[in-house]
Each structure stands twice: as C-alpha cells, then as structure tokens.
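Excluded from the complex is one protein chain; the other protein chains are retained at their positions.
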Amino acid sequence: MINIGLIGYGYWGPNLARNIHQNPDLNLVTICDFAPDRLKIAARLYPQTKMVDNLDDFYQTSPLDAVAIATPVSAHYALAKQALQAGKHVWLEKPMTDNVDHARELVDLAQKASLTLLLDHTFVYTGAVRKIKALIDQGELGQLMYYDSTRVNLGLFQQDVDVIWDLAPHDIAILDYLMPVKKLAVSATGSSCLVNGMVAKSSLTIFMDQGVISHINTSWVSPVKIRQTLIGGTAKMVLYDDNQPSEKIKVYDKGVDVFETKEDLYRLNVQYRVGDMWAPKLDNVEALALETEHFVDCINHGTEPLTGGAAGLEVVKVLVASKESLAKRGAPVELK
Amino acid sequence: MINIGLIGYGYWGPNLARNIHQNPDLNLVTICDFAPDRLKIAARLYPQTKMVDNLDDFYQTSPLDAVAIATPVSAHYALAKQALQAGKHVWLEKPMTDNVDHARELVDLAQKASLTLLLDHTFVYTGAVRKIKALIDQGELGQLMYYDSTRVNLGLFQQDVDVIWDLAPHDIAILDYLMPVKKLAVSATGSSCLVNGMVAKSSLTIFMDQGVISHINTSWVSPVKIRQTLIGGTAKMVLYDDNQPSEKIKVYDKGVDVFETKEDLYRLNVQYRVGDMWAPKLDNVEALALETEHFVDCINHGTEPLTGGAAGLEVVKVLVASKESLAKRGAPVELK
Amino acid sequence: MINIGLIGYGYWGPNLARNIHQNPDLNLVTICDFAPDRLKIAARLYPQTKMVDNLDDFYQTSPLDAVAIATPVSAHYALAKQALQAGKHVWLEKPMTDNVDHARELVDLAQKASLTLLLDHTFVYTGAVRKIKALIDQGELGQLMYYDSTRVNLGLFQQDVDVIWDLAPHDIAILDYLMPVKKLAVSATGSSCLVNGMVAKSSLTIFMDQGVISHINTSWVSPVKIRQTLIGGTAKMVLYDDNQPSEKIKVYDKGVDVFETKEDLYRLNVQYRVGDMWAPKLDNVEALALETEHFVDCINHGTEPLTGGAAGLEVVKVLVASKESLAKRGAPVELK
Partner (left out) sequence: MINIGLIGYGYWGPNLARNIHQNPDLNLVTICDFAPDRLKIAARLYPQTKMVDNLDDFYQTSPLDAVAIATPVSAHYALAKQALQAGKHVWLEKPMTDNVDHARELVDLAQKASLTLLLDHTFVYTGAVRKIKALIDQGELGQLMYYDSTRVNLGLFQQDVDVIWDLAPHDIAILDYLMPVKKLAVSATGSSCLVNGMVAKSSLTIFMDQGVISHINTSWVSPVKIRQTLIGGTAKMVLYDDNQPSEKIKVYDKGVDVFETKEDLYRLNVQYRVGDMWAPKLDNVEALALETEHFVDCINHGTEPLTGGAAGLEVVKVLVASKESLAKRGAPVELK
C-alpha cells in the first residue's frame, strides 16, 4: 500500500482524488488546499482522509510515499522540487513547469533520487491513443508524414496563459508519445481576437526530423467544439475524432505512392491509393484509472513512466519556444 | 450580344464554356486549345463554335469583344496582356499571375483601357458566401475577429506548385471579399510529406489590421475531404461547411463579452454567451452562372467586378509572400 | 419538508435517490430493496437514510409523506395501491402497470384521496421536449400531421417484456404530452429476430384523430443507437435527435400547401415550401431534477402533475393494445 497526499483540490484535483481513492494499492492520506470551501467538499467525499490547508501540516501530519500535485502551473516547480527532495514519488499536472530549466532540474532530481516522476498526460492513457500507438508500432501506417490537430471551442478563457499553453499540451503530449521523431523547431502565430490580451486563437507548427510536420490549431473563440486529429503515414492514415461517442478512430487504407517518370513529363509522378476504412473497437477503461495503475506499477518496479519527466520536458520546450515564436509573428525558434 | 472566345479547354475550361453557352447575352465564338483531342470534345458539344489550335487564328478568324482564359497560371500574364492590349474584356482564371508585378501591370492595363477584368474567384458567387457577406454587412457578426479555414483532401498533387497555390486561392479570395480589413503580413509553414518536393501540407497565417487573424490549413495528404471555415465576430460566429448538401451555413448566436473586474482578481473578466443556431436558406443558383451574368453586367455598364483585378492582385500578393515565408520556415513576410 | 421513501434500488432507483437527496424540500428517509448488496451500496452514499429489506419495516419505521416506486412493472400496481391506501403521495416508474384496469384503479384511488400520483415520464421534463411543446402551443408548427420516432440500439434485452414495452413508453409519453389529439387505434408488428422469444424489433402505428398518425420504431437488434424523432406540422417540422450533444432540436421552416386546381388537371395541387432551419438554445437542467421539483410542487399545491395518472393510463392503454395487435400481425386494435 502506497501512502499518497494530494496538493490542490480545484478543477482537476477531484478527478485525481477519485481515481486514487478507487485504486486498491493507493491510500489517500491527506489533501491540501488553501481554500476552506474546497476542503469541505473533499471532506464529505473522503471522510477518512486528512484535510490540511498548509504544506507544513501536509508533510508533518502523516508519512507519505508519494505526492500528487494539481495546482496552477506556476506552483509546479517549487512543489514538485520540495516533494522530490523530501523523497516522495511525484504525480504532476501538465504542463510540467513554465520554464525549461526548471523542468530539467525536476527530471534530474527524480533521476538521482530514483523516484518516480509521472506527468499527467492523460490522453496518452486513452484507448484511442493507445490503439493509434499500436498501429504505428506495428508499422501499419508506413513512414510517418504528419500530425495535424484541431482543438477548438468557446472559452474557458484563461487569464494568465495563452491558448497554446492551455490546449496544445494535450496534443504535444500525444504527439511525443506516438511519434518518436526528433522535434527541431517551432513556428507559432496567433491573436488575442479582441479579448483580454492573452492569445485566444493560435496555429502552431512543429518541424520534425525526416520531413515530418505537426500542425496544432487551438482556439477559445470557436462557436463549435472540435477535437479532430489527422495522423498521416505513407501506407495508412488515421482520423481521430474525440467528440465521437463511438468510432473515435477511423483508419483509412489510403496512401501515397511516389515514382519517377522521366520519360513522360506530363504524367503525374505521385499517385494515391484509396481502400477500405476501418474503425477498431477501443478499450473503454477510464484513462485516469489506467494512469493511476501505471503510477503504482512504476513506483513498485522502479520503471520509467510512459509519461515521465522526459515527456514533460518535451512539452515545456515546445510551449516555451512557441511563446517566443508567437512574439515574433511566426519566426522559427529552434528546439535544443 | 457579346462575342467571346475561350482559351484553354482542359480541366476548368469546359465549365466556363458551358456557362458562356447558356448565357443569352454571350456568344461563344471560338475555343482555342493546343490539344486536338480537347478540341474534338468541345466541337461535339458546341458545333457552332469555331475550334482553333493557335492564338493567331484565335484573334484573326472572328471579331471578339471578350476573352476567357483558363490555362495554367504560368501562361496567364502573357495571354491576358495580349487580350487587354487587343482591347478585349478579360475573364481570367485564378490565381491571376505567379508574380506581383505582372498582376499590377494587368490591373493597370485594364484600368487605362477601361476594360473589364474579372478574376474567376468562383466561391464569391456561391449562395453561401454571399449570405455570409450579407450578414457581415448588416453588422450581424459584430466586430470581426478571425477567418479560419481547413481545405484538405487526398490529391490531386500538382507538379509545379505548392498546395498553398493550389487550394488557398479559394480562401484568400473569399476572405478578401468578406473582410474589408487590410492584410499586413503572412507566415507560412509546410512540408512535402515525403512526396514529390512540392509542399503537400501547409498552414498559412495572414495577420490583418485591427487584430484580425486568418488561418488557412491546406493539404493534399488528408484521408478525408474537409471544407470547413469558421468566421468569428464578437457578436455571432459562422460555420461554413461546403461539404454539407444542405445547411452549408450555420450562424451561431455566440459571442464574447469582455469587461473589467479590478476588485475581484479571481473572477474571470471574459464571458461568453451561448444562444440559438440558425441555418439560413441559401440561393441555389450555380455560382458560375451568376458570375457569368456579372461579367456581362460589368462589361455593359462599365462597373468594377466584385472580383476584379484588385482582388486578384491581393490573392497573388499573399501567395507570393507565403512562398517566401515557407522557405524561411514561418518567418513573417510583410505585405506591401 | 416532505418525508419520502424509495422502493427499489436497482437500475433506475439510484437516479431517483440522487435527485431526491439533492432536492432541499425532500427528505429521503428510507430505502427498501430485497437485495442486500444493493442496500449496502445505497448505505454508503446515503448514511443518514434508513435501509430496509421488507415493506413492513418500510412503512413502520418512519413516518412517510410520499413513496417513490422503482421496481419491475409487475410490482407497480400492488405497491402503488398499498402506498395510496396508506395515504402517501406516489412517484411511480413507467410503464404504470401491465394492465389497463389496474392503471384505472390507481388513477381513481389517487383522485379520491386527493393524493399526488406522478408517473416518471422523464423525457417530458427535458429541455428539448419542453421546447417542442412550447413551439406547438404557440402554433408555430401549424396543424399537427404526425409523430415519427426511431428508438433502436443493441440490447439490453429484457426477459419478460417485448421491446415495445421497454422502449416505446418513452415515445408514447412524449407524444401524449406534445399532442393533445385523441388516440383511436393501434397496429403493431414485430419479430423476435431469432433471439429469446420476446419481440426484439417492432413497428408501432397509433392512429389518431384528425388524420394524425404516429409511427414508433423500436429495436434491440440495431448495430447503431438511434434516437431520432420527426414531428410534422403543416407550417413547420421538427427533427429531435437526442443523440446530439448540442442542437438536439432543429426546427425546419418547411411545410406543405394544398390548393385546388380544377382547371388544370395536370398541375400538382400540393406544393411544399422550404425555408430556414433554426436550432433553439435549450435549457440544460437535468430532467429528473426538474421532475423532482415538480413532484414537490404538486404535493404542496395539490395540482395535477404534467405526467399524472391520466398520462400513465394512456401509455398503458397503447402498450396493452399493441401487444394484442402484435399477436394478430398488425390487425388494428381500438383504444377505448
């Protein structure tokens, strides 16, 4: 049994608490939040968990093996550092930090102390994304060409971060998991759309090795909610529509064949192939439940999480570079 | 009755011929194409039209008032210039030219000779786009915020131009018609996606005055055909889906209200409003038929076309700048 | 404060319990179920509610003002009768009874004792159905022509009732609420589709006064879940698709005009009109929460529920007649 404490019971924290509570290998010992009304709500649901409103009490009242952190991003670094230095395994909300150096420092700390550091890249644990990963790993898609995602809706506007920091981390995390291809540089454009100063609509390009390219379109000012991702390979292509209640993934047996035709200049040297479409049955386990199990496994066996510090660092790198590119109206910023 | 000749009977020319033929004010005198098999097909459909395979014959065999040009873009400048210099009104395929100076020259030539120069920006004449224009002009959308279009499909790959030159002209022309807002600069990214060297997938941003922004996503390597445009105003927003057989336009009574809340730092100062959706009945007249009538009207009354040389020049400017930005991986290129 | 007890904590009971618990005017005093494991689950969620496994304890341990009954239909009559005779207001699951005489008896009992008898026709309390009702009452649809519903999915197969008894009560209750038109007769056909003897796929017609007709298509053997209802008037028509996350209701400004053309026998004397489509914003309050409030109101003010015993009786009449018609392969059965 792993004793775990949770810091932050705001928007996302309740989901972590629920999944921790339901996992037989975790014991939700303490919840920490500065807002008394949030603690009250938590107390009603988890009468056996201790409720505290400060970090001193959090660490001193009970022996913890692990800490889950679900606060605004600006607090991630300090809280995660404190937890790791105290020898706790850490489950950290995304994005990891608002700063590449801080992200690197957390990765190092976890590694040196042989502690599990898991980033909450929830989508990676969905049946849909795991199925796409399996298809890619089996070579079904052929050589990867692109990742193209539209993730737009109306609101919720954030006051302190741009829409890229709010919505794109989902896609960057999925991309990082699916495509083991080096990311080279980013170009980002956007506008605040007359709203409150934060960029409310944005287009992000990630240039990757081997000619692979990613486009991620995010917006808080779309009248309709779209969650649509195209993943293209030379052999097959995938449409992943997270809004669909069923058939979230459609695999198209469509591809592009390139060949040379020097003799005949007028003939096209690219042909495309159109075949069947296939919508595989997906595993319906709640992603967060699976992620919780995975966290337990990683702690128990000392294995690296699917979404560990390295993945979190990749997301932060892209976000930081995109902020810089946004300010330069799309000028490319190299990723190091 | 206006005597008109058509140069180019390839992919799009037959549509022009058909609409010219059906218009009671136009007389399709001559068709010119270099390919004998194309002329043969045309001859069967239009037995009373002269078929010629060279420009000398085209201009000398019959007296023409106007010339329609439906050739590859590389030939547009020379052919349109020749026609204008010969005193003919010109109906020109898009994009106008592959070069800003050439486009400017054609605009000047037409203006000085008081000749009609109409660019075939067909979408501008559809019931859907005209309805959106009417909504904008009536102030229904409030202050304009953005234009966002996804125009992707599988193939047809072009051998000599990037996907932006192939697919984005539709959107740039629609944008130019709908939003009388100065375009300032562009940023474009893309990849050939392992295909034939031409950019096969691209993301184009147009920075506009007053914080307005346009994103145009084009691709030849998408497994599904998407023709989806979002047009956002502060009062209402439009979803224009050209794939829908009916209900192509949905007007969302959704908007964003911004206000200041200095007292309460924790309260959001942006709120969105959600109301009814409305799909107006659209005019079903074929766009090209309406455009043909408009060409006749402009010639007869000496009025400037909705899609005249100035509109054509705007499209060329954006395309040329996007090519430059593509080569610099998204670095912004100013529009002059 | 109204003291209420709940009998039956199986499939639907937990939803009643949750809504009763959340309503400030109701006090969930006792839950009765014969299955100890169901009571255990209930006890964890409602620690202040008494759990009993027999009716004697249910009625004797605490003073009740009202009883909610969520058991299989075969038990409805006896349980509701007992409750009404004990002077309790009753909230009864649908269908009311499996027998017209029993339904009539319950209506009489409630009426004579001036007790509230509310049938749980949940859909009547949804934002979608209430909006359609408002449109009809405002005369927007013109003269009513038909109600046509497709309610099909895969499973859940019932062992003791036909698919009509399982799925059609939703539609009959909606129809009864929306269209105050006398139902005259029914015709029903169906097949067990090789499954377990119960009719698994069925088509039900309700002949109504003034030429109005209702078709209700139900199935447990459809590969896709469809919840689609068309409601036709001479002036406008409604498409109600309960599967849509938003835009559940679309109002079509389409109608049919009939006129006489004696002079010209060859001219059509029916014309249809096509106009805009409109998707009104709907109220998102949970239907069951609204229904709970309504139950409280009816008790407090002695008013007749929207879905009272009379509505429940109408549903039972149609179901019983449809069973008879099914056995006669569609032969019409009069409703009295």
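Going by the order they are written in, the chains are A, B and C; count residues from 1 in each one.
By definition in this document, a residue touches a chain if its C-beta (ideal position, glycine included) is under 8 Å from a C-beta of that chain, and two chains touch if they have at least 3 such contacts.
Predicted model only: the values in this text are computed from it and were never measured.
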Contact with the hidden chain (one of C:Thr126, C:Thr205, C:Thr292 or C:Thr307): C:Thr205
Options A:Ala86, A:Val274 or A:Ala327, residue touching the unrepresented chain: A:Val274
Touching residues (missing chain, whole complex) on chain C: 143, 145-146, 148, 150, 152, 154-157, 159, 185, 187, 189-196, 201, 203, 205, 207, 211-213, 215, 217, 219, 221-224, 230, 232, 234, 237-239, 250, 252, 254, 256, 258, 268-270, 272, 274, 325, 328-332
In chain A, positions touching the absent partner: 247, 253, 274-281
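Here is the rule we use: only the chains that are shown with their structure count from here on.
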Innermost chain by mean C-alpha position: A
Two chains sharing the most contacts, counting C-beta pairs only: A-B
Inter-chain centre distance, chain B versus chain C - centres from mean C-alpha coordinates, in Å: 53
Geometric centre distance via CA averages, chain C-chain A, whole Å: 43
Geometric centre distance via CA averages, chain B-chain A, whole Å: 38
Residues of chain A touching at least two other chains: none
